[in-house]
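Shown here: the complex without one of its protein chains, the others still in place.
After this line comes chain A, so read on.
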Amino acid sequence: MTSNLLVQLLINGLIVGTLYGVVAMCFVLIYKSTQVVNFAQGEFLLIGAWACWWMVVEAALPFWLAFPLTFAFMMAFGVILQMVVLRPLIGEPIISVIMVTIGLSIFFQAVTKWIFGADVQPFPEIFPVKSVDVFGLQVQPAYLMSLVVSLLIMAGFAWFFKYSRMGLAMRATAFNQQVAQSLGISVKAVFAMAWAISAMVSALAGVVVGIVNGVSGALSFFGIKVFPAVIVGGLDSVIGAIVGGLIIGVLENMAEYVDGQWLQLGNLYSVAPFYVLIVILMIKPYGLFGTKNIERV
C-alpha cells in the first residue's frame, strides 16, 4: 500500500513538476532575453486562470474554445504589459525594473481580488470523469491534459529556438543586445515577444491548477514555487528550468511522503523546495545548468 502511495506521489510529482518546468521556462525566457527577474510570474498564472474561468462560467463558452482564447488574451496582455509598463524602463537600473515587477505582482493580486472576489471559485466539471486509470494509478484528467500540453509546449520551445527566425533573434538578443541590433533585430520587438510568450504559456499552468484546486489568489503561490525550480536549474538555462521543475515537483511530493510516513511535521510539502533553494544557493549558486561563457584559450 505504501509503495503504491509512493508511486502515486512520484507520478503526481512528475506531472506537477512539468508544470513547474513550463512556468520556470517562461521565467527564464524573460530573464534571458530582457535580464528582468519577473516577480509577477505567479500573477500570470492567476490572471490566465481567472480569464479562462470567466470565459467558461460567466460567458458560458465551451472549455475547448475558452482555453485557446485564454492563450490569445494572455499573449495580448503580455505585449501590452511590456509596451506600457516595461518598455519605458529600458535603460533604467535593473533593480528598479525588478521593484516594478514586485509592484505589478501586488497590483494584479489586488485587481483580481477586486474583480473576482477573494473566495476560491471552482471550475465547472470540464472532464466527465474525476480520475482516469493509467497503469493502475489514479490520475486527474486535468493533470493528464497538462502533461500532454506541457510536453507539446516544451517541444514547441525547442523547435522555436532552434529553427524559427524569431527564436534565433531572441537567442541573439539574449547573447548580446548590441550584436542583435547590428543584425537588424529590433530589440523592442524581441522584448515584447518574450513577455507575450511567457504570459501565454504561464496561463496554461494557471488554468490546469485552477481546474484541479479552484481559482483563487493562492494560485500565484505556484509562481513563487518556480523560484526554487529556476535556481536549481540555473537562471539562464531553458533546459535547466525544465529539469529544475521536475526536481522540485518530485521533491515536494517525496517530502510529503516522508513527512506523512515518519516525520509527522506537517506542511513539509510546501517548505521543502525552499530548503533546496537555500542549499543550492550555498553549494552551486549558478544552478545545475547555468551557462558558463565559452572561453577560447
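The definition used in the following text is that a residue touches a chain if its C-beta (ideal position, glycine included) is under 8 Å from a C-beta of that chain, and two chains touch if they have at least 3 such contacts; residues count from 1.
Here, contacts and distances are computed from a predicted model.
Visitor: Given the options "Carbon-monoxide dehydrogenase small subunit", "NADH-quinone oxidoreductase subunit N", "ABC transporter ATP-binding protein" or "RNA polymerase subunit sigma-24", which would UniProt use as the protein name of the unshown chain?
Guide: Options "Carbon-monoxide dehydrogenase small subunit", "NADH-quinone oxidoreductase subunit N", "ABC transporter ATP-binding protein" or "RNA polymerase subunit sigma-24" considered; the missing chain's recorded name is "ABC transporter ATP-binding protein".
Visitor: Have a look at A:S33, A:T101 or A:Q177 and name the one touching the chain we're not showing.
Guide: Considering all chains, including the one not shown, the answer is A:Q177.
Visitor: Which one touches the absent chain: A:L168, A:V212, A:M254 or A:V271?
Guide: Here the residue in touch with the unshown chain is A:L168.
Visitor: For the chain left off this view, which of A:I185, A:A205 or A:A272 is in contact with it?
Guide: A:I185
Visitor: Suppose we count only contacts with the excluded chain; which residues of chain A make the list?
Guide: The list for chain A reads 165, 168-169, 171-172, 175-179, 181-186, 291, 293-294, 296.
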